[in-house]
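Only one protein chain is missing from this complex, and each of the others stays in its spot.
Presenting subunit A:
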Amino acid sequence: MSNEDIQKGLAEIVEEVAGVAADDVTADKSFVDDLDIDSLSMVEIAVQAEDKFGVKIPDDELANLKTVGDAVKYIAASA
């Protein structure tokens, strides 16, 4: 799966969980500061991303995924 596809899939999850328009979910955006997503919604996003991409995103890894780009990179590396 290309990084582009991962980002698109992730954006759908973010929209579904946090109500942020998928188009706003771009690589340079910070989940917390730019998209206003809190740590509990991040957990829900991680759970759905695990299902969708077949990866594991433990809580301590999750804490390091500050931007959408970080998450895409992590998923691409672990898939």
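Assume a contact is a pair of C-beta atoms (placed from the backbone, for glycine too) under 8 Å apart; a residue touches a chain by one contact, two chains touch by 3 or more; residues count from 1.
Simple rule for what comes next: contacts and distances are computed from a predicted model.
K.L.:
Can you pick, from "Beta-ketoacyl-[acyl-carrier-protein] synthase III", "Amino acid ABC transporter permease", "Cytochrome P450" or "ATP-binding cassette domain-containing protein", the UniProt protein name of the chain not displayed?
P.N.:
Options "Beta-ketoacyl-[acyl-carrier-protein] synthase III", "Amino acid ABC transporter permease", "Cytochrome P450" or "ATP-binding cassette domain-containing protein" considered; the missing chain's recorded name is "Beta-ketoacyl-[acyl-carrier-protein] synthase III".
K.L.:
List every residue of subunit A that touches the chain not included in the displayed model.
P.N.:
38-40, 43-44, 46-47, 59, 62
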